[in-house]
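Right, one structure below, let's go through it.
A single protein chain has been omitted from the complex, and every remaining protein chain is retained in its original position.
Chain IDs A and B follow the sequence of writing; residue 1 opens each chain.
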Amino acid sequence: MKLFKRSNFFPIKKKYKISYINSLLKDRIIYQNIENNFDLTDISSLKLLRDNSILFLGDELNDKNIKKNNIHVVTTNTNNKKYYKSITIVDNLSDTYNKILNEMYFHDDQLGFKDEFNLINGSYVSIYSKISGSSEIGKNCFIARGVEIGNNSIIKNNVVIKNSIIGDNVVVSDNSSIGTTGFGFDFKIRGSQYINPQIGIVFIDDNVHLGACCTIDRGKIDYTYIGKNSMIDNMVHIGHNTTIGNNACIAAQTGISGSVTIGNNVTIGGKVGFAGHIKIGDNVVIAARSGVTKDIKENSTVAGFPAIDIKEWKKNLIRQKRYGY
Amino acid sequence: MKLFKRSNFFPIKKKYKISYINSLLKDRIIYQNIENNFDLTDISSLKLLRDNSILFLGDELNDKNIKKNNIHVVTTNTNNKKYYKSITIVDNLSDTYNKILNEMYFHDDQLGFKDEFNLINGSYVSIYSKISGSSEIGKNCFIARGVEIGNNSIIKNNVVIKNSIIGDNVVVSDNSSIGTTGFGFDFKIRGSQYINPQIGIVFIDDNVHLGACCTIDRGKIDYTYIGKNSMIDNMVHIGHNTTIGNNACIAAQTGISGSVTIGNNVTIGGKVGFAGHIKIGDNVVIAARSGVTKDIKENSTVAGFPAIDIKEWKKNLIRQKRYGY
Partner (left out) sequence: MKLFKRSNFFPIKKKYKISYINSLLKDRIIYQNIENNFDLTDISSLKLLRDNSILFLGDELNDKNIKKNNIHVVTTNTNNKKYYKSITIVDNLSDTYNKILNEMYFHDDQLGFKDEFNLINGSYVSIYSKISGSSEIGKNCFIARGVEIGNNSIIKNNVVIKNSIIGDNVVVSDNSSIGTTGFGFDFKIRGSQYINPQIGIVFIDDNVHLGACCTIDRGKIDYTYIGKNSMIDNMVHIGHNTTIGNNACIAAQTGISGSVTIGNNVTIGGKVGFAGHIKIGDNVVIAARSGVTKDIKENSTVAGFPAIDIKEWKKNLIRQKRYGY
């Protein structure tokens, strides 16, 4: 995954010293050590490290040798002290994340509407978007700040695109919404204001066909990614941080939860559901109406709920017929 | 549930004497007694009784001591004679309801389009709506007559809101439709003109987060209600007359039928389906892909289709593995 310029989509309000940010957290802080009180200008993830940023680590330990300048770690795991000299340990990561992100960033719910737009051919296009002249946009669309659309792409009608980079020869069909807010929050603390700010984007690679009435939530910090040549039918939902490889085929009304990793050349039937945070290998085939609850290794064909090898699943059906169970 | 002013959303065409209304029903009428031929100005339900109104009762008996002035009961159950002096007994309630409601009311399909709208910041906003200045509305939205939106709420882009009251700090994401027509009609008589007029509203309480591409049908006579702090993901459908308590969490692509009553602090996974007219208790957890066919008592955790206690469901899966059924 390559870096993208976050400020194109989510302008940072101003520069913040670590000490100032920590002053917002008050008694959430269990321990802090600020080796060098630098100006924070971004947020990192372990996948995409950025200079002068905060890295949120949660409970996972990380001894990864970090090549970037000025990373300040905010974590709930005191053992991360071993690895980081610039560190704040807190008692609740979700709330800490919300406090910091809401202070630092305008995210779409706060900013988009105040942007300047041109009404071009019946659609509202942010003056801060970059759309190739060879691409076409239908009517009643909304294209937000930072959005980039490559060559020969077609955005049909009543489409909403925000916080997204769209490649070449991509088709987005009518009434789809791309770059929407991921469904991320601490399940124990509910209410609209507790949604974790989602400051990542959607990256749709070249030659993807996306159907009508689909929703693709943007990444929380990094990407939601759709690989080259992938074919996606109508009413498909793709959750935040999910990455789908090249040449995927996904039939209608399938829903993919957040943080799912899908390999290349995967074929998924209609109405399939996925648990979050699972891995699907290359060349996997998933029968319609399956419920995929755990990792699926490459080259398998699965069916049912929970999804199992399709031969097993068919045997079970035959047994049911024969013995009425 | 508090009363709402129906005429804000559905203007009554004129005042009607009971005798005039009954003259429309002709040979649908089995028996009638008009004690006092008052002017009808509204429709009641047993939950929300209104002065000078018709109460449709169907087959249920009702001996409820009615505190309102001037209630005329229209029912198919002759035994309701015992309880009401102002009563019309008919042989088909759905058709009678349609005849009376279509005569008395403009409902959205007949009026909305003739309304006056302002084009504000790229969205069509009825001059008969009330939107707090602290709330924001994106582009290409449609906000119909009577709609009220409280403080600090965010309506994203390409959203349709009609026949709805929205509280404070509510977020409605892109391409969602709120206050749409419920799927109510006599199954034996099909065709667009036989849909039962839906003259209720949607009430979304404070701090609710609603995802993208959702649909919430308005109540038939009263409310479809979403409780405070509820978090709803993308592509969720909520049927007419359904009420959802506070602090609900509902994952993507779940569908809730009409007249379902859901308690507080309920958590519902993705792709869950509900039969109509069932009750889900407080603190219930429903696993993804469940099909809920009957009432679920408070504090249970269920899974499967038909949904059963999740421990039972898991045992069944283990048995299936062991014995291949």
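In the analysis below, contacts are C-beta pairs under 8 Å (C-beta built on N, C-alpha and C of every residue); 3 or more make two chains touch, one makes a residue touch a chain.
Note that this is a predicted model, so its numbers are computed, not measured.
K.L.:
Consider the whole complex, including the chain that is not shown, and state which of B:75, B:175, B:229 or B:246 touches that chain.
P.N.:
B:175
K.L.:
Based on the whole complex, identify which of B:102, B:121, B:215 or B:261 touches the chain you can't see.
P.N.:
B:215
K.L.:
Among A:129, A:230, A:243 or A:259, exactly one should touch the missing chain; which is it?
P.N.:
Only one of A:129, A:230, A:243 or A:259 touches the chain omitted from view, namely A:230.
K.L.:
Which candidate, A:32, A:52, A:77 or A:169, sits in contact with the chain we can't see?
P.N.:
Touching the chain that is not displayed is residue A:169.
K.L.:
Name, in rising order, the residues on chain A that touch the hidden chain in the full complex.
P.N.:
Its contact residues with the unshown chain are 121-122, 136-140, 154, 156-158, 169-171, 173-175, 207-209, 211-213, 228-231, 233-235, 247-249, 251-253, 267, 270-271, 288-289, 317, 320, 324-325.
K.L.:
Name every residue on chain B in touch with the hidden partner chain.
P.N.:
108-109, 112-113, 117, 119, 124, 140-142, 158, 160, 175-177, 180-181, 183, 185, 187, 190-193, 195, 213, 215, 217, 235, 237, 239, 253, 255, 257, 271, 273, 275, 291, 305-306, 315-316, 319-320, 325
Going forward, only the chains that are shown with their structure count from here on.
K.L.:
Roughly how far is chain A from chain B, going centre to centre by Cα mean, in whole Å?
P.N.:
Distance between chain centres, rounded to whole Å: 33 Å.
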